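Omission of a single protein chain aside, the complex is shown with its protein chains in their original locations.
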Amino acid sequence: MSAADPAAPRKAARAESPLREAWVMFRRNRPAMAGLALLVLIILATLYGALLYGGDPYEIVWAPHEPPGATPEFPLGTDYLGRDIVAGLLTGGGPTLAVGAAAALLTMLIGVTIGALAGYFGGAIDNLLMRFTEFFQVLPALLFAMVLVTLFSPSLTMIAIAIGLVSWPQTARLTRAEFLKIRKLEYVTAARAIGARDGRIMWRVILPNALPPLIVSATLTIGVAILFEAGLSFLGLGDPNTMSWGLMIGANRAYILSAWWPVTFPGLAIFLTVFAVSLVGDGLNDAFNPKLRER
Amino acid sequence: MAGYLLRRLAYGLLLMAGVVILNFFLIRLAPGDPAEVIAGDMGGATAEVLAAIRADYGLDQPLLVQLGRYLGAMMQGDLGESYFFNRPVSELIGARIGPTILLVLAAQVISITIGVAMGVMAARKPNGVLSGAVSVVATIGYAVPVFWMGIMLIILFASIIPIFPVEGMADIRLRNEGWLERMIDILHHLALPAFSLAVIFLAIYARLSRASMLDVLGADYVRTARAKGASERSVLFRHALRNAALPVITVAGLQFGGLLSGALLVETVFNWPGMGTLAFDAILRRDYTLLLGVLFCAAAMVVIANIVTDLAYRLADPRLGGET
Partner (left out) sequence: MKFARILGGVAALALLSPFAAAADGGSLVILSTQTPRHLNGAVQSGTATAVPSTQLFASPLRYDAEWNPQPYLAESWAVSEDGLSVTLNLVKNATFHDGKPVTSEDVAFSIMTTKEHHPFKSMFAPVETIETPDAHTAIIRLSKPHPALLLALSPALAPVLPKHVYGDGQDPKSHPANSAPIGSGPFMLESFTPGEATILKKNPNFFREGYPKLDEIIIRIVKDENALLIAMENGEADIFPFMTSSNSIKRMQGVERLTVTDQGYAGIGPINWLAFNTKSEKLSDKRVRQAIAYAIDRTFITKALMRGVAQPQRGPIIESSPFFDASIPAYDVDLDKAKALMAEAGFADGMELSVDYIPGNDEQQKNVAEYLKSQLKKIGIEVSVRPSPDFPTWAGRVSSHDFELTMDVVFNWGDPVIGVHRTYLSTNIVPGVIWSNTQSYANAKVDEILNAAAVEGDPEERKALYAEFQQIVGDELPIYWLNASPYHTAYDSRLGNPPMTIWGPMSPLDEVYWKEPK
């Protein structure tokens, strides 16, 4: 409980005790730990699974639409071209997760910068930046991302950029709210009194204290970004040369009436990943806000 | 109140114009041009025909001139003519906007009703089994890709239990029937797409209403009401729910943009004749005017949703209503 006590001295926000306290809280949270374990498993599988498994996801290895379980070599069956679905899942996870992470990073980068500037300086700057944010909130996100991706080649980089560009406003609002709250606290005034520069106060003093909700938000953003990437790939706007879970669903969609498995398994993979990520996010949220946990 | 509304509207218009201008430039930077699509669709055309098509649509003019013309016409309510269909954009969007609104509103109603009900049930016994189940269901709903959900429903209902139609909005052969038959037919077609779209948002509302109900149930005035001997039902619905509704309303407004994005995917999966499929085709055909028109309308819908949310919030919140 004492970890989140706002009255505790905050000068050294890098102090490990609040984070360690949070970790203790997190470890007690069974769903969150299960989510973390699942996430680690998925990441390991996408990193090393393909190497261990050894199949080429692009190679035609068997008759098309072999059902799962019918042939021991291909436990999850084959797709419309006769490619191994397990190999596709193991290879396709990497790009999916990478795009999700990169997009979340970009979202945080833009969102935190804009939110911090607006919240810290207030006044005209705040007003201007918030108008800018509202503009992006009105922009139809998926449509705009589609325009961007069609416009500049459908590469993974472009997809990550497009997702980042449309999803930062919520982060900006959250950051701004935190900054507004924290900048009025004593230790910020103290820092200002000893002549610290604005930049230093923002990044060294306020930001570390605003981190907990931002970390939670970043986690959830990864989940959203993964879903977003899957959506774009499903519409056929993904990078056709890079195997990804969304691409697998999109490419096999035409055949769902005769073969359910090539679509079901990658969807399940996306679902499990996002599920794990949000369990972790919830766990972090509870860990950083012990009051909520008590209910 | 009227002045406030006017200000909001004027500002909303400004945002919408911004959306159009930004996208106008982005789209024009895209490789490929509509003249080639039109020519390609005609089975190939000579260079003169291409030049003529470009001249017909003013595509040979400088970009700023084109933008100026476009905005000028837009001021007069003219969204231009679709390159592909040679028909007014407003007419094409007019035919598609109804189905999209129907889908989005149906999903919104389903997700709020079920979501709030789940949240309230969970809040009554915060540590009970039900509460746990609700939060698991909520997390699951949030993590399912909406289009995948749709596909799974199609697999299920197309062949295994064929009780719902899985594509389109109406059986065209019933078009001359009475309004009741047609309405039932549309609702029948609406079921699966609306449910797929509702699932993600349902999760959000369930969590939100659970949390805010917990907040409210702990508040003094609820305790007072209980102490005075108000029935549990009355406490729950009269006092608590009303206050817990505020965050739900706020989020419902904020989610509207996300709902539109989800609708685009759901429309594609279920062949629903809405604006999403129209926009998707417009992008692939480089039908600039049509695409800009759809972007404009989507932005307008978000702006309107935000204003409506604001009003609803003011109406629902006794404090705001009284004090301001």
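Note that the chains take the letters A and B in the order they are written out, and that residue 1 is the start of every chain.
Keep this in mind: a residue touches a chain if its C-beta (ideal position, glycine included) is under 8 Å from a C-beta of that chain, and two chains touch if they have at least 3 such contacts.
Values in this document were obtained by computation on a predicted structure and should not be read as measured data.
Tell me which residue among B:22, B:67 or B:158 touches the hidden chain in the full complex.
Answer from the full complex: B:158 touches the omitted chain.
Which one, B:69, B:87, B:223 or B:242, makes contact with the chain that was left out?
The single option touching the absent chain is B:87.
Please identify, in ascending order, the residues of chain B that touch the omitted chain?
31-34, 36-47, 49-50, 56, 82, 84-87, 92, 95, 154, 158, 162-168, 171-175, 177, 181, 184-185, 188, 268-271, 273, 277-278, 281, 283-286
If the hidden chain were put back, which residues of chain A would touch it?
Residues 59-60, 80-81, 149-150, 153-154, 236-237, 240-241, 251, 253-258 of chain A touch the chain that is not shown.
Keep this in mind: only the chains that are shown with their structure count from here on.
Show me the residue ranges of chain A that touch chain B in the complex, using the header's touch definition.
So the residues of chain A in touch with chain B come to 31, 134-135, 137-144, 146-148, 150-151, 223, 227, 230-231, 234-235, 246, 249, 253, 256-257, 260, 263-264, 267, 270-272, 274-275, 277-279, 282, 292, 295.
So in the complex, which bits of chain B are touching chain A?
Residues 12, 15-16, 18-19, 22-23, 26-27, 29-31, 126, 136, 139-140, 142-148, 151-152, 154-155, 158-159, 211, 214, 257-258, 260-261, 264-265, 268, 279-280, 283-284, 291, 294-295, 298-299, 302-303.
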